[in-house]
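Here the complex is missing a single protein chain, while all its other protein chains stay put.
As written, the chain order gives the labels A, B and C, with residue 1 at the start of each chain.
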Amino acid sequence: MAFISSGYDPKEPMKNRVTDIGPRKYDEFYPPVIAKNKGKWLYHEILEPGILVHVAESGDEVYTIRCGGARLMSTSLIREICEIAEKHCDGYLRFTTRNNIEFMVDDKGKVDALKKDLSARKFAGGSYKFPIGGTGAGITNIVHTQGWIHCHTPATDASGTVKATMDEVFSDFQNMRLPAPLRISMACCLNMCGAVHCSDIAILGYHRKPPMLDHEWLDKLCEIPLAIAACPTGAIKPAKIEVKGQEVKSVAVKNERCMFCGNCYTMCPSMPLSDKEGDGIVLMAGGKVSNRISMPKFSKVVVGFLPNNTPRWPEMTDAIKKMVEAYAADARKYERLGEWAERIGWERFFEKCELEFTHHLIDDFRDPAYYTWRQSSQFKF
Amino acid sequence: MAFISSGYDPKEPMKNRVTDIGPRKYDEFYPPVIAKNKGKWLYHEILEPGILVHVAESGDEVYTIRCGGARLMSTSLIREICEIAEKHCDGYLRFTTRNNIEFMVDDKGKVDALKKDLSARKFAGGSYKFPIGGTGAGITNIVHTQGWIHCHTPATDASGTVKATMDEVFSDFQNMRLPAPLRISMACCLNMCGAVHCSDIAILGYHRKPPMLDHEWLDKLCEIPLAIAACPTGAIKPAKIEVKGQEVKSVAVKNERCMFCGNCYTMCPSMPLSDKEGDGIVLMAGGKVSNRISMPKFSKVVVGFLPNNTPRWPEMTDAIKKMVEAYAADARKYERLGEWAERIGWERFFEKCELEFTHHLIDDFRDPAYYTWRQSSQFKF
Amino acid sequence: MKHATPLIDQLETGPWPSFVSDMKHQAEKRAKNEENIEFQIPQDVVEDLLGILELSFNDGTTHWKHGGIVGVFGYGGGVIGRYCDQPGNFPGVAHFHTMRVAQPGGKFYTSKYLKEICDLWDLRGSGITNMHGSTGDIIFLGTTTPQLEEIFFELTHNMNQDLGGSGSNLRTPADCIGQARCEYACYDTQALCYDLTQEYQDELHRPAFPYKFKFKFDGCPNGCVASIARADMSFIGTWKDDIKVDQEAVAAYVGGEFAPNAGAHSGRDWGAFDIQKEVVALCPSECIKYEDGKLAINNRECVRCMHCINVMPRALRIGDERGLSILAGAKAPILDGAQMGSLVVPFVKAEEPYDEIKEIVEGIWDWWMEEGKNRERLGELMKRQGLQKLLEVLNIKPDARHVQEPRSNPYIFWKEDEVEGGWERDIDEYRKHHQR
Partner (left out) sequence: MKHATPLIDQLETGPWPSFVSDMKHQAEKRAKNEENIEFQIPQDVVEDLLGILELSFNDGTTHWKHGGIVGVFGYGGGVIGRYCDQPGNFPGVAHFHTMRVAQPGGKFYTSKYLKEICDLWDLRGSGITNMHGSTGDIIFLGTTTPQLEEIFFELTHNMNQDLGGSGSNLRTPADCIGQARCEYACYDTQALCYDLTQEYQDELHRPAFPYKFKFKFDGCPNGCVASIARADMSFIGTWKDDIKVDQEAVAAYVGGEFAPNAGAHSGRDWGAFDIQKEVVALCPSECIKYEDGKLAINNRECVRCMHCINVMPRALRIGDERGLSILAGAKAPILDGAQMGSLVVPFVKAEEPYDEIKEIVEGIWDWWMEEGKNRERLGELMKRQGLQKLLEVLNIKPDARHVQEPRSNPYIFWKEDEVEGGWERDIDEYRKHHQR
């Protein structure tokens, strides 16, 4: 089709150029009830899963209906969201920090129609478009990353693992039976876009094979010193290699020192790691971000590896389900998953979740590893 | 005086040689009541500070009187101990793991005379020879090291700091008013003979000046590679130096990288550190060894430096006294000093103990340092 | 559909919204093109995207290559280049760059704005987005190089909208909903987020840093934007004075009139609310008493963890002397292990024009730009040079609040000027009193 110019003139890029204007200002988009009562909210209540009311000093109320969403979203779906917002909410809406969609109305009377409308909408394949839930002591949306849909370093898919998991724990998205909120997060490689390292349960893509070396191209496509410097364990050394009778500059990798972080590949496309059998999932658990009761905690590795059994990763969802159920059955009210594991002891955590403890879960990375070993005669048989 | 031979013949060292016989066997030295009831003790009671009774299944009892002792001890004093043991205890006695002396009798009737005898004995200077105490929730003897009396690396004296401290906290040696046992330990350099790193309060000798370099002698008296390898921070490099017009092999020290550990001096006598103004005391607190309630803990540095103000180290004893009193006043029954500090928060610890927090107390040694910083918005104003 | 996708089709089942259904619907819509859009990139882009995803589901590897340098003139960020490694089979996604569109504070939108966004993106891109990226931006997922400047021009000229960050820049700052709809907010997260974003537009668009840098703004210690886990600087609301207590409302909770924790636990019968067990006993600093029907908080000992307030929002309210704590250095695990933010400024007021806060931001940047190595995050520099170094640079008096516990190793690196008599000594003088 024909090229449509926006008005931009490549020959004079600076002409009329507008830069550094930043995002749109937040208050342009506030619904009136928010604009009016900002900073003057008195309290809130979760009326049912996914439905909140906030009450202001003025007596005003705002009702929020929170819906799950696959954050990988087409413009068609966004247009449908806009249509709903226009129909019920004067055209206002927001997204949460965990990629849920929030529709707000200023009157209790408007809630039911909105609720009914949202619940009725389904995709052709049968899944909900706008499942209501994600509040309180339940499981909300999974924050995640790109995976096979866009990134060059993933060890698994993001949207796929998330869909598989959310289907499995869906009832907890629409319920609040857990002892506390349970946050699941997903990152498709160690770069951990999304910082899943402080999540109740974290799904992490992980490689297990050292990089392949595309010697013929390495020096042409990469800055060898940068590739060498990228390796946190110093596993990469410069090397001269014979390729098709010609000596070329390249690198050698000491495979036993490799921890498969992929940082070299980020710096050098001639060192790919990806592999069907090598790549898969690490599960972590027990992290949290809030300062509530206990301080924030890092997640701990609880399953060293699970294969990429597409399209549904059954081993992964099974292990997650076990954790969720053991936690639901055993933890105390208000107790986050990590607080529970620490209270009962990690030896009991593995037992109750029916997960196997393997040597891979013992920290051996640098000096701090030592502090995770058990320096006490206190333990449970 | 004339040389008296033991029978050893330096020309034939192997003649009649007896080796590898180990220590005397423990049961040769058990008092009869111990030998009889070993492994069959039912319970014990602390009758008064320093006096314990243990009751056996057989109904037998053993009464123990524990006395403090400077572990730096002359044969005269040991002979006096023997004399007491013979007079009251059939010649049996023992030492505790913290260098106290224990006299045991098998009959309550024998306790009073022994007690009176011990309490009456004093040194010429007026101090007790055998103060009774050191049990229960009080302060017992200070385990310590050699200091200026024998070692080549100390940054302070051991027996002197201990005497100064025990005089100051003496009433707590003879009382059990504290919330839990409070263990003070002393080590005269970072080698920490005695492992003071897990003590309620630790007195530690510390240098603060990098080694001097005796270039003229260095290569003659030391193995330069060993000296270089000894440095944990890699501060030492080989160097050629001109001394009196002659080039000699020696080393250079990057002073800013030095943490004054003295390990180089251990390996090389031509790198002395000791200095009147540089050397002094670090105080640590909050460690413990027992697995009771909480797991063992490392002590933390709470005073970065105090000078060697001989003969009584008043700044040091003052800081110790403040900690003891704040702890006594504020901690709960059974709570060790470190448990208390953690419960109230270290910010309160410094406040209540009237100690100043300085930048020196923030960990900056290697990766684990990071985990000691505050990764939370939880703190007290 | 151009490609058979039996594996990912399986992801159309199940209750959770299916991105596959959504994309297939989008692909169909593009194919039909009922609105007669003059698509500026291949019409079958979504079909090829589905196809390449199916391929990955089959062979367990990604089919995207490194980006190369693409972007808009004068900016060092906002665009992530991307090419597929099977352009022959999937020409629609041969070039498939993303653009990061800076989201508004609190992620509030009008449908008007969003539809403009959709119009632009249907015309010039794949029509697929991430709502939102992990940092917070709207992600335009997939377009070709020639479209980048066109999109930027339309965004800035027609929509008053800029790109977000990428590269060794300040990244798009993000905030929790805060005062807009939350009674716990201790400062106006949106106002501060916006102010700093505007103040530092240059840092956001032109790479001058050793590596990426992120700001996140949590209105209170509940941490709803997870700043402590994923921002080089986390701004976490807090207060200094007393929690406000409404004893009547406390009684209403105790009496069962109000649901504890605003009803967050209503999916199970946890029994009657037990204020002793659920509030008093769980306070981490044990500073709450409930006696004779009255709740008393020893505020001096409170660590502002939010628990009691979360449980009884109608009875307890944050204090009035409000501000925020600044923590620094959070980051993902590469290279040395993940870090959470470490407390640097226990308390600062958040009042326009935020000069005190900007001074801290700039102090941190000056240090990091001076001392940071290439690709060294602030947290890594802090690890390498020490928290006390940062405090020194910022002229902040170190304080026990900066640490969870004091050091347990005594390896203090004294400086020469801290030690009486300095370090220079004369070995010959020493030897007079200490023979070899």
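FYI, a residue touches a chain if its C-beta (ideal position, glycine included) is under 8 Å from a C-beta of that chain, and two chains touch if they have at least 3 such contacts.
Note that this is a predicted model, so its numbers are computed, not measured.
Trainee: Relative to the complete complex, which of the depicted chains are touched by the chain excluded from display?
Mentor: Computed over the complete complex, the missing chain touches A, B, C.
Trainee: With the missing chain put back, one of A:194, A:278 or A:311 would touch it. Which one?
Mentor: Answering carefully, the residue with contact to the hidden chain is A:278.
Trainee: What does the interface between subunit C and the hidden chain look like in terms of residue numbers?
Mentor: Touching the missing chain: residues 59, 61, 63, 65, 85-87, 333, 337-338, 408-411, 433-436.
Trainee: For subunit A, enumerate the residues touching the unshown chain of the complex.
Mentor: 190, 197, 204, 206, 208-210, 212-215, 217, 221, 255-256, 258-261, 269-270, 272, 274-275, 277-278, 282, 284, 286-287, 298-302, 304-305, 342-350, 357-365, 367, 369-381
Definition applied: only the chains that are shown with their structure count from here on.
Trainee: Just give me the whole-number Å value for how far the CA centre of subunit A lies from that of subunit B.
Mentor: 51
Trainee: Taking each chain's centre as its mean C-alpha position, how far apart are subunit A and subunit C in Å?
Mentor: From the centre of subunit A to the centre of subunit C is 12 Å.
Trainee: Quick check on subunit C: which residues sit in contact with 2+ other chains?
Mentor: Expected reply: 221, 228, 236, 284, 304-305, 336-337, 340, 404.
Trainee: Please set out, as single numbers or ranges, the residues of subunit B touching at least two other chains.
Mentor: In subunit B, residues 367, 370-371, 375-378 touch at least two other chains, as defined above.
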